[in-house]
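Of the protein chains in this complex, one is absent; all others appear in place.
Think of it as A, B, C, D and E in the order they're written, each chain with its own count starting at 1.
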Amino acid sequence: MATVKLWTDTEAEAHPVVARVFADIRATRKTDFINNFWRALANHPDQLDRTWAQIKDVMTGPTTLGPAVQEMIYIAVSVANSCTYCVHSHTAAARAKGMTDDQHAELLAIVGLASLTNHLSTALQVPVDPQFQV
Amino acid sequence: MATVKLWTDTEAEAHPVVARVFADIRATRKTDFINNFWRALANHPDQLDRTWAQIKDVMTGPTTLGPAVQEMIYIAVSVANSCTYCVHSHTAAARAKGMTDDQHAELLAIVGLASLTNHLSTALQVPVDPQFQV
Amino acid sequence: MATVKLWTDTEAEAHPVVARVFADIRATRKTDFINNFWRALANHPDQLDRTWAQIKDVMTGPTTLGPAVQEMIYIAVSVANSCTYCVHSHTAAARAKGMTDDQHAELLAIVGLASLTNHLSTALQVPVDPQFQV
Amino acid sequence: MATVKLWTDTEAEAHPVVARVFADIRATRKTDFINNFWRALANHPDQLDRTWAQIKDVMTGPTTLGPAVQEMIYIAVSVANSCTYCVHSHTAAARAKGMTDDQHAELLAIVGLASLTNHLSTALQVPVDPQFQV
Amino acid sequence: MATVKLWTDTEAEAHPVVARVFADIRATRKTDFINNFWRALANHPDQLDRTWAQIKDVMTGPTTLGPAVQEMIYIAVSVANSCTYCVHSHTAAARAKGMTDDQHAELLAIVGLASLTNHLSTALQVPVDPQFQV
Partner (left out) sequence: MATVKLWTDTEAEAHPVVARVFADIRATRKTDFINNFWRALANHPDQLDRTWAQIKDVMTGPTTLGPAVQEMIYIAVSVANSCTYCVHSHTAAARAKGMTDDQHAELLAIVGLASLTNHLSTALQVPVDPQFQV
């Protein structure tokens, strides 16, 4: 279904960069599970390396928002960008990091309402108030 | 610049629905300032009424996320939907509700990274892992 | 402000393809006014020719929907694609072709609501009901 | 496949808000069929209630455009927002409300052409003509 | 799965416009294979005719970029527009026209990075430098 092959563990172990990144994903996340995004990205080892470095930095490093809120913001962007895979993976991640059903409901209420007012503002071409300027 | 006229306070006061909504916005937000979005939406009083009712309900009612996080999610969606007005108004609102510079930086880091992996996932057409299914 | 120059009438008249298309726009629309979209597109005469041919065919030919409804659908797409210029030009066109204020209000109500449920459906990854399949 | 469970009728009947909304959907649409969007949204009863109230108000209330045209505008937005579920459900709804094959063809011609000129206008960054300003 | 039926060769041969376009696709591409996009579009023969004419003109005519680069640009747009079908079909086409794995990796690196900086620029509402104006 993917436009590239999904790398097996055996294939990953034979490539030094991919092997290193997969090992780091497993160590950082404390699980043996490597999801398909990384198995697809392994076809481009430099991109895999660069992308994982950013995810590790932004999503597992120090945070003022907390891990569940981080994932909720990730879901919001993924929904607006219509990314099926990302909605699934980050909804699962948000739950694993503590998002409650009530928080999920509140997230969806905001995402839905934002899209509504985004489209209305664009349709009306509302000029930015001077009060909102920095 | 808008595709409709922006209602002045005098015009608003002459229309019962618009007058009621404007008064409620002022009372709820504890400010005399009515931003242009509502002044544009006033051309369609029913839409104004329905939209404000939702904003009031979702963005000023009970919240498990807190007002600043709510606004940050709103910004995330508005960025992904390329809504100039909304990015300005909700960045101002998030700051007014306590978003710090560090939180703004963290928000942008997640929004940027999410858009990157959204596009990569779509380009690779990554199949959803069974583990992410409910 | 454009990424290309906007062609004046004098420049247009000196280029046979551009001159022919501009003349046809004027004749078809029964106005001397050539809006900036065509003046920008004139930098690429083949694209100008091909695009005008389609606009003329689709938007001024036989229609089962009527000219105002056609323009309202055009606005809906332009809003969802965040095209500032197109929202302005097609809102003006819809009005010129008879869209009333009530119809504009109804259009915005549908556009806003559709974007709301679009985002909710994507966030929930709702599976398509068998009843909706052809 | 959804990120939430789809509520069965038995589950819906046990929750007063969900039961009331499902009953109203059935009564309003004069069918026993409840499509998956509502079964997914039932996980968030307030959102279900608020969303159905709007759909009922906008899509089944008084209209100057007519039910088929309303659904065609809904399709146009759903296509531009890449919402798979919504394209399916509203194409089915438009047909049920009388959209003919010729109207579907005309709708697609406009949606396709609008996306083409939306992208061209954005690429050229065409400045809005003073004539289009309100 | 489609919202319209997919035309078989037998059905296509019975309709003069569709038969002519299908024959031209086969002759131009030197293959008997007609992919589903055209089989779906056949429901609207005029749209089929007009769309194929453009594809033939733009994608198989004289090119300063070369066929593989043309398809890579097509992929980039299709990813940003979240078009599942188009990502699949144009990735296959790019490979058939000579896109190497290294070029695919480079394409994805640019697409991903562009989406990242697109979202950052929109979030920051960066004003266009005078140096970039034409």
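The rule is simple: a contact is a pair of C-beta atoms (placed from the backbone, for glycine too) under 8 Å apart; a residue touches a chain by one contact, two chains touch by 3 or more.
What you are looking at is a predicted structure, and each value in this text was computed from that prediction instead of being measured.
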{"item": "In the full complex, displayed partners of the excluded chain", "value": "A, B, C, D, E"}
{"item": "Full-complex contact with the absent chain, from B:Thr3, B:Thr51, B:Ser82 or B:Ser121", "value": "B:Ser82"}
{"item": "Positions on subunit D where the hidden chain makes contact", "value": "75, 79-80, 82, 84, 87-88, 91, 107-108, 111-120, 122-125"}
{"item": "Residue ranges of subunit E at the interface with the undisplayed chain", "value": "1-4, 6, 33, 35-37, 40-41, 47, 51, 54-55, 58-59, 63-65, 69-70, 72-74, 76-86, 88-92, 100, 102-103, 106-107, 109-111, 113-129, 131-133"}
{"item": "Residues belonging to subunit C that touch the chain removed from view", "value": "3-4, 43-44, 46-47, 51, 77, 81-83"}
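Following the convention adopted for this analysis, only the chains that are shown with their structure count from here on.
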{"item": "Intersection of contact partners for subunit C and subunit D", "value": "A, B, E"}
{"item": "Any chain that touches subunit E and subunit A", "value": "B, C, D"}
{"item": "Subunit C against subunit B, contact positions shared by both copies (same if over half, else different)", "value": "different"}
{"item": "Pair joined by more contacting C-beta pairs (D-E or A-B)", "value": "A-B"}
{"item": "Centre-to-centre distance between subunit E and subunit C (centres being mean Cα positions), rounded to whole Å", "value": "21"}
{"item": "Inter-centroid spacing, subunit E versus subunit B (mean Cα positions, whole Å)", "value": "34"}
{"item": "For subunit E, residues contacting two or more additional chains", "value": "3-4, 82, 87-88, 91, 108, 112, 119"}
{"item": "Pairwise touch network: line, ring, star, complete, or other", "value": "complete"}
